[in-house]
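I'd like to ask you about the structure that follows.
Missing here: one protein chain of the complex. Every other protein chain is in place.
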């Protein structure tokens, strides 16, 4: 409570300080402008009067300031830790703090901005698959264990999958706190990125070998847009909250079957290219992993 | 300098900011990919060489995009004389010639008729399992341009 009042007083003190500053600068501005045309005939006197008035305002403002400052409680010295000695440090090399300070400032600023965006977005969309709004408490209690898995365990599962393929390289990174983002290089055919929440896959994006990988931008090639679409379907198909490890492994096996995306023809029509879409067989059967065109799969 | 060496300088409108240069020296081909100012440097260097009559050969025409394919129909002219038509088909999602060759052949036969025999280009034969880069396109154009240069009159391709 006491704290709140302090802040208010401090604010008003700062405001009056600003008023003093601006009125002083007004004085200097008028002085530097000198006599103006609108001062008319006996310009000198008028100018002096104007100056007098401005100076009065300054002294009034100053009085206000003094009053508010006197009203302020004498601050208990803030505990700034080691930073208090910052001003006494003169060696330039030893205070390489500037860049770090700027960086941390930028970070907190960004976090603030993003979290407010995220908050509005998340409160608008009721996400079905995400933990954040998983309505009934019963289901939540069960799911939580798979959403909230120790990073080490996730690493183990993924690294195991990585070891079982020679031509598929899987790397894990964690740009967003503890949740893994996994990038997959499948031979020279494609790249994919999968975002995990615990051990559950949340998002997939597939791109070409030469493209740069990120979570949100689509590939510029039609075929990989199609594969991304199908990968989303597969992700949902394999989704199994009770056996998350099996789901990940099945998905990766399925994704690995794209290694012959360009070289194998469609199992049904026997052609590489479908005659209307001009795409190679971009669908893989969930069980047999055989290649089909989207149009041929029924 | 003993053997004669030929320097080719090529531009491709797909990579407008790059200059490709291939130096033929005996059986070896040495290539350099550079930015646009390379042309200026070569002008400067050319004072140091006795150059044969320089011929300029270009392939120019419409460019089509069809799905992930890019098809270019170029009419080839050498010093303003019409020499023939070059068709370039590029399938851009894939970077390995080996993996994509069957698919490309299917497309080409759909375009040119099923009776046309389609062979991988000479330059790619040894590089079927390598990653394809823009300089590979340039080598193929150079192959065809050199063939045009040798043949007088028209040539079907």
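Every chain is named by a letter (A and B) in the order it is written, and numbering of its residues begins at 1.
The rule we apply is simple: a contact is a pair of C-beta atoms (placed from the backbone, for glycine too) under 8 Å apart; a residue touches a chain by one contact, two chains touch by 3 or more.
Here, contacts and distances are computed from a predicted model.
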Chain not displayed: protein name in its UniProt record ("Translation initiation factor eIF2B subunit alpha", "Mediator of RNA polymerase II transcription subunit 18", "NEDD8-activating enzyme E1 regulatory subunit" or "Ribonuclease H2 subunit C"): "Mediator of RNA polymerase II transcription subunit 18"
Residues in chain B touching the chain absent from view: 1, 5, 7, 11, 13, 16, 19, 21, 23, 25, 30-41, 44-45, 47-50, 58, 60, 62-66, 135
Absent-chain interface as seen on chain A, which is shown: 92-93, 99, 102
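Quick note on the criterion: only the chains that are shown with their structure count from here on.
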Where chain A and chain B are represented by their mean Cα positions, the distance between them in whole Å: 45
Residues of chain A defined as touching chain B within the complex: 188-189, 208-210, 219, 221-224, 260-263, 265, 271-273, 277-280
Complex contacts: residues of chain B adjacent to chain A: 66-69, 92-96, 98-100, 102-103, 106-107, 110, 131
